[in-house]
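Encoded as structure tokens, the structure appears first; notes follow it.
Here the complex is missing one protein chain, while the rest keep their positions.
This part shows subunit A:
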Amino acid sequence: MNEHHKILIRLTGVTKSFMVGSGRFSALKNVDLEIRKGQMVSITGKSGSGKSTLLNIITGIDKTTEGSVSVNGVRIDKLSESDLASWRGKNIGVVFQFFQLIPTLTIAENVMLPMDFCNTYPRSDRRKRALSILQSVDIIEQADKFPSSLSGGQQQRAAIARALANDPSIIIADEPTGNLDSNTATSIFELFASLARSGKTVIVVTHEREFSSYFEQCISIADGVIAAGTSVNV
């Protein structure tokens, strides 16, 4: 197996439980999962199936109740909150459904923010890098505008640019096109595909079946259990 297809994310026996009013609820039940580097992966499932919890476990937002999570060789379930934040900033780019850009920063500044938090690039180079990423996602002309003046598609491109700021190996997107029209959604999926081609691992939670052709692996989850983990074109 070449470097491009080595296992990047490995979940072993992961269970995640929450205490709710009616007692203990397991959002994930003894999940084993492997995702390879450079793949574009989809996670699908009904509302409440556990797909967001799965994403949270991979990003380190949630801790496992049982089991281990290894990302790029790092046992993230063992990291402290502070180390996790820094690790996440450098290794994972997250794209949200509602973009979640900081409204008081311009698009370029939004992209520079992760570099600032993680102190990843020299201060003098950050704007240049931000503009270069914005160029790559085709919104360079919006660099100095505030998020509120951009369309939904442009905002999502800006959010993807921000996710790429620290050159992470993994991009995770939670229903990134759920709030966009179909043409814009297609362009966003094209962008994700190009990122995957460039070696990034892209994991997308989506309900939209028309984009299934973009994915090399489709993970379907139901009641906290992976129902199917099909690899396509591996």
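As a working rule, contacts are C-beta pairs under 8 Å (C-beta built on N, C-alpha and C of every residue); 3 or more make two chains touch, one makes a residue touch a chain; residues count from 1.
Methods note: contacts and distances are computed from a predicted model.
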Protein name, per the UniProt record, of whichever chain is missing from view ("Response regulator", "Cytochrome c oxidase subunit IVB", "Outer membrane protein (Porin)" or "ABC transporter permease")
"ABC transporter permease"
Of the listed residues A:Gly50, A:Gly89 or A:Pro176, which contacts the missing chain in the full complex?
A:Gly89
Of the residues listed, A:Cys118, A:Ile140 or A:Ala222, which one is in contact with the missing chain?
A:Cys118
Full-complex contact with the absent chain, from A:Arg36, A:Arg162 or A:Lys200:
A:Arg162
Could you please point out the subunit A residues that touch the chain left off the display?
56, 59, 61-62, 81-82, 85-86, 88-90, 93-94, 96, 98, 100, 102-105, 109, 112-114, 116-118, 123, 126, 162-163, 165-166
